[in-house]
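Omission of a single protein chain aside, the complex is shown with its protein chains in their original locations.
Here the chain labels run A, B and C in written order, and each chain numbers its own residues starting at 1.
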Amino acid sequence: MIRVAIVGASGYTGVELYRLLANHPHVEITCVTSRQNAGELFADVFPSLRGRTELVCDPVEVEIVAAKADFVFTALPHKTAMEFVPGLLAAGKKVVDLSADYRLRDAALYEAWYQPHTSPELLAEAVYGLPELYREKVRPARLVANPGCYPTSVALALAPLLKAGLIDPASLIIDSKSGASGAGRAAKVDSLFCEVNEGFKAYGVGNHRHTPEIEQTLSDLAGVPVMVNFTPHLLPVNRGILSTCYANLKEKSDTARLVELFADFYRDEPFVRVQPKGSLPNVACVRGGNQCDLGVVVDPRTQRVIVVSAIDNLVKGAAGQAVQNMNLMLGFDETAGLNVIPLYP
Amino acid sequence: MIRVAIVGASGYTGVELYRLLANHPHVEITCVTSRQNAGELFADVFPSLRGRTELVCDPVEVEIVAAKADFVFTALPHKTAMEFVPGLLAAGKKVVDLSADYRLRDAALYEAWYQPHTSPELLAEAVYGLPELYREKVRPARLVANPGCYPTSVALALAPLLKAGLIDPASLIIDSKSGASGAGRAAKVDSLFCEVNEGFKAYGVGNHRHTPEIEQTLSDLAGVPVMVNFTPHLLPVNRGILSTCYANLKEKSDTARLVELFADFYRDEPFVRVQPKGSLPNVACVRGGNQCDLGVVVDPRTQRVIVVSAIDNLVKGAAGQAVQNMNLMLGFDETAGLNVIPLYP
Amino acid sequence: MIRVAIVGASGYTGVELYRLLANHPHVEITCVTSRQNAGELFADVFPSLRGRTELVCDPVEVEIVAAKADFVFTALPHKTAMEFVPGLLAAGKKVVDLSADYRLRDAALYEAWYQPHTSPELLAEAVYGLPELYREKVRPARLVANPGCYPTSVALALAPLLKAGLIDPASLIIDSKSGASGAGRAAKVDSLFCEVNEGFKAYGVGNHRHTPEIEQTLSDLAGVPVMVNFTPHLLPVNRGILSTCYANLKEKSDTARLVELFADFYRDEPFVRVQPKGSLPNVACVRGGNQCDLGVVVDPRTQRVIVVSAIDNLVKGAAGQAVQNMNLMLGFDETAGLNVIPLYP
Partner (left out) sequence: MIRVAIVGASGYTGVELYRLLANHPHVEITCVTSRQNAGELFADVFPSLRGRTELVCDPVEVEIVAAKADFVFTALPHKTAMEFVPGLLAAGKKVVDLSADYRLRDAALYEAWYQPHTSPELLAEAVYGLPELYREKVRPARLVANPGCYPTSVALALAPLLKAGLIDPASLIIDSKSGASGAGRAAKVDSLFCEVNEGFKAYGVGNHRHTPEIEQTLSDLAGVPVMVNFTPHLLPVNRGILSTCYANLKEKSDTARLVELFADFYRDEPFVRVQPKGSLPNVACVRGGNQCDLGVVVDPRTQRVIVVSAIDNLVKGAAGQAVQNMNLMLGFDETAGLNVIPLYP
């Protein structure tokens, strides 16, 4: 059994990592850390875990984590993450970092959207952990940057079309909607039940920080620099991201042909489910699972293609994908611990 | 006091019409009809109305309605509506019809998206009741076709830009999200609480029946035929539509300038609230009110404009706009009975 | 027009007071105060009010409020309220205080459940503002303590039975459920959307601070000291309290007889709606309205009576009742400004 640590375990991604890893056949969770809950029973922080853990939250310190674990998930806020990860690597640990700090290969781009980078030397080494697109780079990696939730939903939606050169990269419009757990577990008025429930709004229009990450992957796929309109919205659900992606077709096509293209592209992927023609994804059908569901429609009148993708932002958009990356990095079956059927309803 | 009837009162639009009209200074509700609840107290159908109505539901018959009321709101399903409205007009009544049956001016277009039209001769006379755009035609009308909820949210979002010729009409992409009351009060598995709650999905992609209605109004505004991509989604909230509209700017602009354009365009409109720069609409802020909130952003990188509009689908998207039309048709103050502040939270 | 102030306007009760008072025929809102939003447009704090207010939030200072208003609603946290109210009274203002500070007549009891009282001399003067039970005392009052939301729902549910001496006061069990707005608008992890949504729990079992307030009123009604079990729960809805109250009947009765007793008791009350036999309240049917809906059932097997009451905690449980009290204190029609039909759905 490999000993694993969850650093920053008191957020929603932390408890979700625990849920998935606790049933993983090849690892043992030996350390959970939390700044604000240090010294408390982890099961007191998350009573859903009662009976399944006796761990006490450790403070967020490299030495403690390094002593207790061989493999580390860092679920820290950006900026905090890059202050922590280098020490773990220096201690010889493998790391999946769930923050944004190592996702952009270009330090200048990172600094334009975030803040000065304190370990830019690691950016060349860090691998962007979207297994469906970068699997072979993930396997040998020491540091994997786990993708953002929105970027995961968008990259998987558009990869088949961009790879095949079927759409105009300049025409991309991405309208995404995320459940409230995407905003984390921090106490903020905007995240209160009464502010979110029965509401719906766009936010970060034109300036959301996931934009450069989305564009980095889409550019890789297209082979040319891609610039998109990305508009996130806040959904009154706990979990789930649905991205509706619009693109102009370069040449006439139809729904049946593109559904087949998608089905071929993802034929061997254990976690991508291309819906049959006429069927479209619903975030309710991926709740708690590591699936990405994709639906494709061609509008015959406008010759635009609409791709809809649904993931659970805490699973394929965070903790599940992190475990998938760990499986690759440690040579396990890629689906180990992830064989979870979504909870419906 | 004008005597008004609500035909098809046992749906969500019916009870909403009752709520608004019951506090209207110049009308008295003298008749409510319901096929399935005929003979029952209306307050037994909707206990929210207890203490405010003693009306018993009448069957849906022209003679009964014509005898009891001077002005009629028909909140019937399409097809049923056009079988009922001609009789009311023949009896000398003024009608606001909330179905789709008289919204499209072109009978062939109607028949392509719906079914054969049984009173096509009325299409030329029927006025499309979006007061902000067709106010002067509404005033003298005998038959007003109350706009659909999605089309209302879209037309108000795009009117200033299309009128000013600032955007490319061929580039329009409309991503709309509606609360569950938009699907009506019929017993269907897809509308069950457990199917909608904690879910989110697109539906009717590329073939929703509101598409031709949207295009009719946008074409009026643009002065050329407009074809759009319109993608509706189902939101797990009771009320509210948010439409996120994307268009390519014909020439370089910025957010400040377009916010000002919108503010000018709607300066005298009592129900349109253009949000200040940096602020975006939320369906929670129009709940129960007849407002349409609009937010505008120019993405400086792509030179696309994003307009976000929020309405309550049952008020500005149905019952409220119907009352607004009645006010115009009967020469009342346009805001009579509609001076409702949204319920927050 | 009477000039009124809302002190502590940036909470949910504040915006609800604004919504109701803005349509009140006899008052003008001339001052809103907020500690954290002082200097901001009130409509920027609550965009639902855009177009309906130009007020800027004032700081929470007695002098400012006293200069601008004749009648004051204090919607401050307990403890803060009692530091503020005496100054307003000294300045000759009439006050409805929505905190707990003046609800308990016995200072020692207050201090046992809260903290030292800084103006105990006002407790004898303050009138408990539940109009259905203390109407004549409210009319001449200078200071009205607006009842708590739970106590309102409970007192109205049990008054007819206690007054008639039909139930054993020692047998009272009160199981209450409140929507999330009852916890206020403060940023707390426990109030986050993801913590409340899809959840349900009891809290404060055996020690909720509304217990002595409930017992004070029930003791008045029974004419003997009453002690109850009161268990509040947190409902994943924005608004609404439902209280299910259980009591042992002193002598055999049945549902029909007790429904009639309730109907008689509340016959002239504009805001209490006794449901017909076989019908039970739903918080959805009082949303946004000042109604209290009551349902009564006798279990013939156990000879216990179950009374279910539903109110909107922000209206009859707070702002609406406060306006009702103001109407009495200023000699207006008791229903002025409160003629609101609940929003359904």
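Throughout what follows, a residue touches a chain if its C-beta (ideal position, glycine included) is under 8 Å from a C-beta of that chain, and two chains touch if they have at least 3 such contacts.
Bear in mind the structure is a predicted one, so any value in this text is a computation, not a measurement.
**Student:** Which residue from A:Val7, A:Val32, A:Leu49 or A:Val196 sits in contact with the chain not drawn here?
**Tutor:** A:Leu49
**Student:** Looking beyond the chains shown, say which of B:Leu49, B:Val196, B:Ala310 or B:Val323 touches the absent one.
**Tutor:** The missing chain is touched by B:Val196.
**Student:** Which parts of chain A are in contact with the chain that was left out?
**Tutor:** 12, 15, 18-19, 22-23, 44, 46-52, 181, 198, 238-239, 273, 275, 279, 281-282, 284-289, 291, 293, 339-345
**Student:** Identify the residues of chain C touching the omitted chain, counting contacts across the whole complex.
**Tutor:** Interface residues of chain C facing the absent chain: 173, 175, 177, 194-195, 197-203, 205-206, 227-229, 231, 233, 235-240, 242, 244, 246, 280-284, 287, 295, 297-302, 304, 306, 308, 310, 345.
**Student:** Quickly run down the residues of chain B that touch the omitted chain.
**Tutor:** Answer for chain B: residues 12, 180-181, 185-189, 191-198, 236-238 touch the chain left out.
Note that only the chains that are shown with their structure count from here on.
**Student:** Regarding the chain A and chain C pair, does the interface count as same (over half of residue numbers shared) or different (under half shared)?
**Tutor:** Because over half of the interface numbers appear in both copies, chain C and chain A meet with the same residues.
**Student:** Centre to centre, by mean C-alpha position, how many angstrom separate chain B and chain C?
**Tutor:** Each chain's C-alpha centroid was found; their separation is 36 Å.
**Student:** Mind checking the centre-to-centre distance between chain A and chain B? Centres are C-alpha means, answer in whole Å.
**Tutor:** 38
**Student:** Mind pulling the chain B residues that touch 2 or more other chains?
**Tutor:** 198, 238-239, 282, 284, 287, 345
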